[in-house]
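The complex appears here without one of its protein chains, the remainder shown in place.
Chain lettering (A and B) follows the sequence in which the chains are written, and residue indices restart at 1 in each chain.
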Amino acid sequence: MSIATTVAHSAQLTKRSVRGRLRQPAALAPAFIFPLFFAALGSASFNRLARDPYFSENIASSFLDYAVAGAVVQGVLFGATSAAGDLATDIEQGFFERLLASPISRVSIVLGRLAASMVVGVSQVVVFISLFVAFGARVTSGAVGVIGLIVSGALLGLAMAGLMAAIAIKSGSPEVVQGSFPLVFVLLFLSSAFFPRHYMTGWYRTVADWNPMSHIVEGMQGFMNHELNVDQFVKAWLVPLGISIVGIAFALRSLNRRLAAS
Amino acid sequence: MSAVVETRRHDANARSLDVIVALVRRSLLRVRRLPSAFIPSLIMPVFQLVTFSGAFGAAVRFLGIDPMNWYMPLNAIQGASFGALGVSFGLLNDMETGFFDRVLMAPARRSIIVFGSYAAAIARSVVPVTFVILVSFLGGLHTPGGPVAIAMVIMASVMVALSACGLALGLTLRLRNLGAATLTQFAIFFGIFLSTSQVPLSEMSGWLQACARVNPMTNILRFARQGFLGDITWAQTWGGLVAMVALLAASTIFALTGLRRFER
Partner (left out) sequence: MTSSPIVAAQLVRHFGSGDDVVKAVDGVDLEVNAGEIFGLLGPNGAGKSTIVRVFTTLLKPTSGSARVAGFDVVRDADKVRRSIGVALQDAAIDPLMTGRELLNLQAVLYGLTKGAGRTRGDELLERVGLTAAAERRVGTYSGGMRRRLDLALSLVHEPTVLFLDEPTTGLDPMSRLTLWEEVRRLNKSGTTVLLTTQYLEEADQLADRIAIVDHGRIVRAGVPRDLKAQVGSPTLFIDVDQSHIESARSTLARFGELRPSAEGTLGVGLVRGAEDVALVVRALDAAGIKVRHLELNEPSLDDVFAEATGHRLEGAQ
């Protein structure tokens, strides 16, 4: 099957996925409501931190500015998990089989879902930044920084969707996908998504230092709170891109195994 | 009628107690046989204890407060309130299978449905609360207020669990669908977090402080935390007692009126 056909099929399935997400507002809400709530809670609770010289000189001018990146990352991760749940539901309810029985590009079945995650990720970043700016946050690096954030959100969505899609295809069960959601939560909390690493201590600090999520978040925080520099692009783009490649590889491998088994 | 059936207990109080015990046993049986439904309520509070004290600990350390001492009461209360969700799911499941009809048709007092669920919620909260307390001791918890401090945290956890259970029952009996469980989750979540969950009142800004001031959970947390932050005083106690009793009364009325509506 030609690349053009694969792209065309993927585009169709992407449209289907996005439409499906929009028609389940109850499933979409947690990906928006909880991150915004936690950011609001954090900025109202931890603003004293902004008076600490280290914070204001090196991290951000306010806790709200700090919290934006964490909210974006949280929203994108929640959204990617839901998307994988939808894929597992397709498998469980037989729609996946229907697609396989049609002359559709096999790879597009997975790519469609992943691309939809990117689309949702982008919209989440746009919505979050708009809301936070309306409440007083500032993107220090300007328009390029905003683009940097958007691309980062898309890549992170792709990365998580790839990994979760692998789990979804392998298990074929929405419950298993939901069951892996706590791991996402753990990954987020043991990072600098909600609070600066600088203030953590002991083993917690060590884990946060090694957690790739810390670096992705800090790259995004760099776009928000500092002038542009290469380090931000490396952390916010290259790290999720690397994870995306691994995630997509796993997802496609799971797909091939499922096809071979049937 | 056979001699076997003739040996019924005619003491209504003794019978009500038997029914409550039987319903609690059943609830615990479900936990044992479907542990996957119970495990999140066990792990989540401990996870949050570790992450909140590890990630946000600096915010209270600035004020000279030990993070583990600050967060443990919050997470113990959270763990206990998850049991309430289990009650809601269990009742929904019973409505779906028709087993709830069987309970309704039994000649036991109707209020047993509510009080039996309360007893089950207490039983289900024992393990998460104990787990949180044990882990916090491992994490360096100390108790300036002595054993009374532990008793107060347990009391606060139980009272919040019962109130959450009453809310869950009232919603489930009215809505009869998963929306009830979702609403209960939201109510517990926002009730807990829009209080002094993260920092004291004096550290909060604007809208959050306004919410926390009127949120009964703030008084309950003050009640539960005091023994871990210093001495136990009446000034820090009475507000929590009033809040717990008021919440429990309101949620019990909500549950009982829900039961009455269900039968209409």
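Just so it is clear, a residue touches a chain if its C-beta (ideal position, glycine included) is under 8 Å from a C-beta of that chain, and two chains touch if they have at least 3 such contacts.
Predicted model, so just to flag it, every value in this text is computed and none were measured.
Of the chains on view, those touched by the hidden chain across the whole complex are B.
Only one of B:Leu34, B:Met155 or B:Ala250 touches the chain withheld from this view, namely B:Leu34.
Residue B:Arg102 is the one among B:Arg102, B:His142 or B:Arg213 that touches the chain not shown.
With the whole complex as reference, residues 1-2, 4-5, 7-10, 15, 18-19, 21-22, 26, 29-30, 33-34, 94, 97-108, 263-264 of subunit B touch the missing chain.
Definition applied: only the chains that are shown with their structure count from here on.
Note: centroid distance subunit A to subunit B, computed from Cα atoms, is 33 Å. Listing the residues of subunit B that touch subunit A in their complex gives 40, 43-44, 47, 50-51, 54-59, 62, 182, 193-194, 198-199, 203-209.
By the touch rule above, subunit A contacts subunit B in their complex via residues 26, 37, 40-49, 52, 182, 185-186, 189-190, 194-195, 199-202, 204, 208.
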